[in-house]
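Of the protein chains in this complex, one is absent; all others appear in place.
A, B, C, D and E label the chains in the order they appear, each numbered from 1.
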Amino acid sequence: MRIRVVNPNTTASMTRSIGVAATAVAGPGTVVEAVNPTMGPASIESHYEEALAVPGLLEQIALGEQDGVDAYVVACFGDPGLDAARELAAGPVIGIAEAGFHAAAMLGRRFGVVTTLARTTGRAHELAERYGFAPLVTEIRACEVAVLELDDPASGARALVIEECRAVIAGGADAVVLGCAGMADFCAEVSRAIGAPVVDGVAAATVLAESLVRLGLATGKHGEYATPPTKAMSGLLAGFERRPVAGATVGAGA
Amino acid sequence: MRIRVVNPNTTASMTRSIGVAATAVAGPGTVVEAVNPTMGPASIESHYEEALAVPGLLEQIALGEQDGVDAYVVACFGDPGLDAARELAAGPVIGIAEAGFHAAAMLGRRFGVVTTLARTTGRAHELAERYGFAPLVTEIRACEVAVLELDDPASGARALVIEECRAVIAGGADAVVLGCAGMADFCAEVSRAIGAPVVDGVAAATVLAESLVRLGLATGKHGEYATPPTKAMSGLLAGFERRPVAGATVGAGA
Amino acid sequence: MRIRVVNPNTTASMTRSIGVAATAVAGPGTVVEAVNPTMGPASIESHYEEALAVPGLLEQIALGEQDGVDAYVVACFGDPGLDAARELAAGPVIGIAEAGFHAAAMLGRRFGVVTTLARTTGRAHELAERYGFAPLVTEIRACEVAVLELDDPASGARALVIEECRAVIAGGADAVVLGCAGMADFCAEVSRAIGAPVVDGVAAATVLAESLVRLGLATGKHGEYATPPTKAMSGLLAGFERRPVAGATVGAGA
Amino acid sequence: MRIRVVNPNTTASMTRSIGVAATAVAGPGTVVEAVNPTMGPASIESHYEEALAVPGLLEQIALGEQDGVDAYVVACFGDPGLDAARELAAGPVIGIAEAGFHAAAMLGRRFGVVTTLARTTGRAHELAERYGFAPLVTEIRACEVAVLELDDPASGARALVIEECRAVIAGGADAVVLGCAGMADFCAEVSRAIGAPVVDGVAAATVLAESLVRLGLATGKHGEYATPPTKAMSGLLAGFERRPVAGATVGAGA
Amino acid sequence: MRIRVVNPNTTASMTRSIGVAATAVAGPGTVVEAVNPTMGPASIESHYEEALAVPGLLEQIALGEQDGVDAYVVACFGDPGLDAARELAAGPVIGIAEAGFHAAAMLGRRFGVVTTLARTTGRAHELAERYGFAPLVTEIRACEVAVLELDDPASGARALVIEECRAVIAGGADAVVLGCAGMADFCAEVSRAIGAPVVDGVAAATVLAESLVRLGLATGKHGEYATPPTKAMSGLLAGFERRPVAGATVGAGA
Partner (left out) sequence: MRIRVVNPNTTASMTRSIGVAATAVAGPGTVVEAVNPTMGPASIESHYEEALAVPGLLEQIALGEQDGVDAYVVACFGDPGLDAARELAAGPVIGIAEAGFHAAAMLGRRFGVVTTLARTTGRAHELAERYGFAPLVTEIRACEVAVLELDDPASGARALVIEECRAVIAGGADAVVLGCAGMADFCAEVSRAIGAPVVDGVAAATVLAESLVRLGLATGKHGEYATPPTKAMSGLLAGFERRPVAGATVGAGA
């Protein structure tokens, strides 16, 4: 089984970390391929950046379809382009916010989220509502460290994340979801520190994608998520009508 | 006051019709500018197309900011890129689904929607939920005519839309919202035919955008919708880090 | 276009302030007429007073229909008698809580409300639920100044309202709605003080009523909001069966 | 224990029927007093009529307080003036829609409602939402017989109500609530005919009001429902500032 | 009329207290019988204990059916086995959480709950959601005193309950529900201390059960709550297929 984990930003070091986190939980016989787009923003912390990350993400999905990939993970906590990716892919596509919420929901009655910048919490609330989990979410807290500073020891991110996760548990949650793919390698340490379950969306999405493939399940294709019609595309995106863009190459983190 | 109405697809004839509908309701002294992107899909009937329409839409918003535009309308019923556009623009930005829902909500207790293809109804339900109107929506019906065929007499679109709108009213709604910018010029005829209020989102968004400008109101900028940071953009979208893309020109429908 | 703004209480000085606020935002060519009933309470701060304000309000709507008014604003934040007024009027009728919520909803993801006495917050929550906006409301705070003391400098109302609005923004809202028609003239000052959008319902309702008239839209009349049947009325309200009461005169604030 | 059942319309024959229904279920030692206002509409089938019924209803509550009444029933399915009545009364006040919903909710998982005219169903839905029961309501159906024709054998109301109640049960409800005080005397017959529990709100409200008195419970008076302040009232309602109006007499149905 | 109040735990002293509370509010002519199972846990403070209390509770319901009981109260705030009991009994069955919520809902707009251990609050939230009252619940607080220590003066339970109830009212609730059958005898004292309505579920359920019997209402039996089929039962529960178990005797608290 081949699972392609797409980091929708263009930062290769982050793609590599994501690949490590996904590979660590994949089952025997599952090949994890971590990639990132060749176009778009270096990190995603606004609606603007999220929107501009999507074409490159979709290019990666289209390339994956050419390559016979079995399932995809969209490794940004805003789950950018998830609906569009589901239209393109034959197999399942899982977002890491979606996966983190699903996993946490099975660990008790309610869970909270700790994310990077406060400006991203609106999107996280919106996704919780979309997937049905809003009544199960106790709160969504921000540690106010930017995505690309999470792995800079000077940012103090680990300590801040631990502090916010502890507050989530004190507030009545049974589990915590980490709200950024860049926090994947904090997960075990944070869980040990707070003595409660902590979910990394990248790892969760990887095993959930595997699970759906194992079950023989994929996106329903008879309605909203049917393959989109081939349609004229203009300008910079002209190549996108043919899905995927000819000559595109898998990103640096692959 | 200058209001820029952005048709997020690249079909200039549709941009012109949208411009006519918006101009017809704008107040004295308000200049309506209808534009479309130079990049992206010819029409939007899938999540994939919607995602690819957004960069071109955002380019138009950025150009509008250079030009001192007072407010924007996003003239596609999926309200694509609305959150990102709100981050970019200093003035208000209104989507036509959003506007149609708001106007219809003030005409009674509940309303229904008639849209183009059934595959787009999921997105319409999601938007109704996002804006809070889901409990007021009786149903969302599709006439199964594609966007670019709406103005082809051979499609029989007008008769089909009238039929579906009549069904919405029979089902208990006080008003109907037309679910596509391409239906803007049907609105008065449909309303006469069914004897009930029918809302065109393009016209509604135009007057609501004017209203907010008149009230001196614009998107709150101290949190989620603050201007996004300047950030490296790669590949095809490299120019987007500078917002707007140098040399971009306002689309054909302007 | 003629818009009649009905202050449902009988305090003429407040009617005049409301008229000023509405006139300030009305478009060119729109005539704003501020009126108040000849019967009922001097101000509305309880369910009892709200209920007793409604007959006089409805009398004003009935008089407006005789006079060919195009649209109405109900200028009390409890939106008293709104459904009944919609039955009587041919044109649109907008409540100021309704209008304030609609305007604020287009300025970001969520908004809060600052009102007068805490005892009125239950009604405000109920209206937010009714119109669909409850999931968008972060909180409803009271400054504990009575309606008729708002314009008494000794009450310190402006400073208190600024303080509560600041707390609303600090709590995560993108905008604030002022929860009393008597706060209409605070709006610009409060917004400047807190650096975030502040919505006055009187002004918002005025431009929204204008907007609906410009769109050719009015309350759907084929169901719940059809004109009520003529029916025997007894006692003090005997005249109300003929709508409007013969000899009634437009209130002092007109 | 004295329970005053207030029919908010002025039709004395209906007040008498309501009194019979309430008396039939009251416990030993409980005195039921059925009254109606001296002012307002002959029946309530619109928001306009409901609004005009409220002053007379509140006058009856105020008179009841002078007379030492222990609890009140508001015997119209729109629960008109309920919040205001709770402000005036020291003891509990129960609406018959409220009571019917409460009783039906204890008889299974979900219930439906059968009411008079379709134009009143919007209000019934609104009340179900207000009290929390909306998720338990399967549907609200109308038999399209006017209130004052319910007891006219020529209207065929009984057969129509039975037919609609049967449809409610077939649709998955465990019980049915009759949506008009004028249906009180149909209740047992309808229940026998359909073989399922049928709730009359008048009877239900009577026993629930008794129950609260027996429990020593009444409306919480430290917040929203505190006694309203004495305030100037003008015009036709001038007497209402003193609650109750001097010289008012208990209505014909008492 | 005979109402059997079933304490689902096996602590006879608690059964006696519950019987006293129920008897105190029952109407003249109503016989209250307080019983407890012969099997199961001594008190219920976990999902595990609640699950193990249910067979014994159902045995008591089955015995009651043999004895011609008219209605039942399930006297534990988790409302254990309520759906199953409704299948077995011909008459109404009311849980004390259910009853407490219903009574409190009629005393204002919103209410809060004060319960024993924090670990039980999840279940209380779930029940509020199930019955529809979740939007009316302000908060559910715990005093962290175990059920069987409530009547031990050394536990300081009364003072703690008063403190938590006061906090509920300060938080905006109109009334408080006591979240444990073991608090039944605190109710009047707590209410006096905080000056607001306080609801004991045992008393409330008793009068509500009486009310339904008086109305001639019982669980709808044509669907989900039809009598379950006779079915083979194995092992320790072998006797339960015959409902009730032969030779079972009414518990010690009867």
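Operating definition for what follows: a contact is a pair of C-beta atoms (placed from the backbone, for glycine too) under 8 Å apart; a residue touches a chain by one contact, two chains touch by 3 or more.
Quick caveat, the model's predicted, so the values are computed rather than measured.
Q: Given the contact definition stated above, which residue among E:Ala159, E:Ala188 or E:Ala226 touches the chain not shown here?
A: E:Ala226
Q: Determine and list the subunit A residues touching the chain excluded from the picture.
A: Touching the missing chain: residues 25, 27-29, 86, 92, 94, 98, 102-103, 105-109, 131-136, 169, 172-175, 188, 191, 195-197, 199-200, 203-204, 207-208, 210-212, 214-220, 222-225.
Q: Could you please point out the subunit E residues that touch the chain left off the display?
A: Where subunit E meets the chain not shown: residues 10, 37-43, 45-52, 54-56, 58, 81, 83-84, 86-88, 118-123, 126, 129-130, 223-226, 228-229, 231-238, 240-241.
Convention: only the chains that are shown with their structure count from here on.
Q: Check C-D, D-E or B-C against A-B and flag the pair whose interface repeats it, over half of the contact pairs matching by residue number.
A: C-D
Q: Just curious, how far off is subunit C from subunit A if you go by their C-alpha centres, in Å?
A: Distance between chain centres, rounded to whole Å: 45 Å.
Q: With chain centres taken as the means of their Cα atoms, state the distance from subunit B to subunit E in Å.
A: 54
Q: Just the number, please: Cα centre separation of subunit B and subunit C in whole Å.
A: Averaging C-alpha atoms per chain gives centres 29 Å apart.
Q: Quick one: which residues in subunit E touch 2 or more of the other chains?
A: Counting only residues that touch two or more other chains, subunit E contributes 109, 135.
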